[in-house]
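Quick one: the structure is below, and I'll ask about it shortly.
Note that one protein chain of the assembly has been removed; the remaining protein chains are unaltered in position.
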Amino acid sequence: MSRSLLTGNGAAAWGARLALADYIPAFPITPQTEIIETLANWIDTEAMAARLVTLESEHSMITAAGAAAATGVRVFSATSSQGLLHGMEMIYTVAGWRAPFVLVNVSRGLASPITLEPDHNDVLAARDSGFLQIHCATCQEVLDSILMAYRLAENDRVRLPVMVNLDGFYLSFTREPVTLPDAKTAADFVGSYDPENIRFRASAPVSQAVAVLGGGPYSYFRYESHLAAESALEVYHQVADEFENLFGRRHEAIDSYRTDDAELVLVMLGSFATKAQQAVDQMRDAGQAVGLLRPRLMRPFPRQQFRQLLAGKKGVAVIDQNLSMGFGGILHGELASALYGQPEAPPILASFVAGLGGRDITGEEFFAMVEETRAAVASDQIPPPRLLYTQAELREVRKLQAVAQVERVELKQPQTVQGGQANES
Amino acid sequence: MNHNPDSAGNPRFQRMKDLPSTHLLGTGTPMCSGCGGLAALHEIYDIIGDKSVFINAAGCMTLLSVYPFTPFRGSWLYTSMASAPAGAQGVRDALDILMQKRRMAASEDMEVVVLTGDGSAYGMGLSATSGAMERNLDFLYICYDNEGYGNTGQQTSGATPHGARTATNRGLSGFPGFKKDLFSIWAAHKPAYVATVIASEPLDLARKIDRALSLKGPRLIIALAPCPTGWEFEPQQSVDIGRMAVKTGAWPLKEYIDGEFVHTRIPRHRLPVEQYLQLQGRFKHLFEPRRNDVLINEIQDRIDRYWRNVSSG
Partner (left out) sequence: MYRIRFHGRGGQGMKTASRILGTAFFLEGFEVQDAPRYGAERRGAPIFAYVRADRHPIRERGVIQRPDLVIVADDSLVPVPGAGVISGLDDHGILLINSEESADTWRHRLSIGSPILTVPDHSGDPAGQRFLGASCAGAAARLVGVISREHLIQAIGDEISALGTAAATASLVQANSDRALDAYEAMAAHAGCVSEGSGISAADYRSPDWVDLPSDPATVAAPAIHAGATSVEVRTGLWRTLRPVIDYSRCNHCWWVCSTFCPDGAIDVAADGEPRIDYDHCKGCMVCVAQCPPHAIEAISEQQAQRQETQAADRENSV
């Protein structure tokens, strides 16, 4: 084991290398490209015994990944944002083949307008596809999660592809100290890929991914994938135990931080959660009983664990770095459905949408979100969803609109709102 | 696989009697009766054999394998309309990796075959095909070309010929555009082999598939697929219409190999194209209620011009 500074992209490449991936179908897209460049370089210099092929699109890339996995090799690939969406038909399709592989997604906001900076709408667009999803908060987690993802994907009770998500820029281009497992231990942990009856061989013909007629068989096959995804939860815990035994790092399905005696709990995905951790410490220093839950698993959704961890809490603030138009934050909705009807569910579940397209969340904003949630608990009124957006940001947009010569018929001027006093629009 | 010339150097298929008399592709498929595409596929499958994995794109033949039925004695993978060649890439690469890393015996290797309709080949799948050729993928591509989106009711595709009536061009002059020259588009990539075939010329077809199998790299075949449902004719006419397509010169049989273009059948006395058109309901508006000489002549002229270049070239 050695500890060195690696970017999130570098850590992802190391994950593929240590997992002994055989095959890497690739297509460049910012902010993921460094992953495939790193792997290509290792393959060229014979540091890694794999084959990398650059396809002509992500749609083809995911097809090749699924097809190779279905032929019985260990496959790794990576994409981001528009690339993930371009491949989306195949994301759904290959998940149904029940051929395991690992796909890294480097989160980046979706068009329109197009951006390079991160949020989680891309990976959450693949939420219902049959891919399992692990969301990472540090570069170390990226590497560790890829190793764990192969174990999860290839488990005979699961047999589904797994997506490992990291935030663009905030992890992809950011170096942090990462402990590299030694190659032998990593290889022992991941094990060799036994495709069992999922492979094409001259002596054993298989017709894979065939059509069905009628809803009966269709429902059967689809629901079986769902059951496999659900059983991945239990498998995940076993894999996490084994990982901890070998490497000394524990990666829970939900990372829980100072929640035991917390009255108010923040819930969020991804790398911004480390900022939330820092804010939790600062609030603790100020005598506030605040904690943080960060789901690493989004699929399968660890609903039972959420219920336990949030039982008896007074209020929860869910921070979504995504936006479902006409609905709001996706994680908020998922958590609400998990908690509905639970006898000890927190009475207040506040929704904040923040960090879209790389927009930062400041320390003060974490404090203010907790303050709004506390006010909601006191008044026993669930607050309307809030977008974290400042007066200064709106003023800046108004300036841009002036350059764009938007018809400024009646552009409303921003109005400051007091914490917890927002009007529902 | 037994597709190379014998020890005396004779091609495997010299006469009709050399063609297989028992057939490999299973019966019981849901293809329309009289399907010219299925006819071509079963002739082709006899030559390729069951040491093969077919990578399919959305189209009529997606329904060849409906759970739990498949006519293939070898393997099959359904991908999507746009990306069958990429599926072939993944399977071919995986087989190579497995052999290279000694995790699979060479005897378990297979011919990787893409099977798509014209909707995919001429349109949505063209980029993936181009990419596979760029990468010099070792694969065989079979396009069954029934000149329209047949599986959805024969709407106009990139392969629909000038003047044909389709579900989306129901007017008096049919489709105003022109059938895309996919053979030339493919050949422009300089792959190992490109050929046109048709089920009604089984010896020509067998020789070409045999030849394709003896080569490495991208090998692409377009089979014109007379389609009783989409072209509006009685199933029993399927072979006759195919023959007529060749005799009128509407479907030139040719190959591209080693950088050369070769016509494998040059009709000595080309029949007028209207004899081919008249057999099909999709061209009925050229003859009834009034004969449309302008359009018929235009179609004939284009065919004449094509063949003039062939004889002069």
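Chains: A and B, in written order; residue numbering restarts at 1 for each.
The rule is short, and it goes like this: a residue touches a chain if its C-beta (ideal position, glycine included) is under 8 Å from a C-beta of that chain, and two chains touch if they have at least 3 such contacts.
Owing to the predicted nature of the structure, the values given are computational and were not obtained by experimental measurement.
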{"item": "Left-out chain, listing which of the shown chains it touches", "value": "A"}
{"item": "Among A:278, A:337 or A:381, residue touching the chain not depicted", "value": "A:278"}
{"item": "Missing-partner contacts on chain A, residue numbers", "value": "4-5, 7, 41, 112-113, 116-117, 169-170, 173-177, 271-272, 274-275, 277-279, 282-283, 285-288, 360, 362-365, 367-368, 386-392, 394, 401, 403-409, 411-412, 414-417, 419, 422-423, 425"}
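By definition in this document, only the chains that are shown with their structure count from here on.
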{"item": "Whole-Å gap between the CA centroids of chain A and chain B", "value": "44"}
{"item": "Of all residues in chain A, those that touch chain B in their complex", "value": "22-23, 25, 49-51, 53, 55-57, 59-61, 63-73, 75, 89-90, 93, 200-203, 205-213, 217"}
{"item": "Chain A-touching residues of chain B, taken from the complex the two chains share", "value": "50-51, 53, 55, 62-63, 65-67, 70, 72-80, 82-91, 93-98, 101, 103-104, 107-110, 127-128, 130-131, 134-135"}
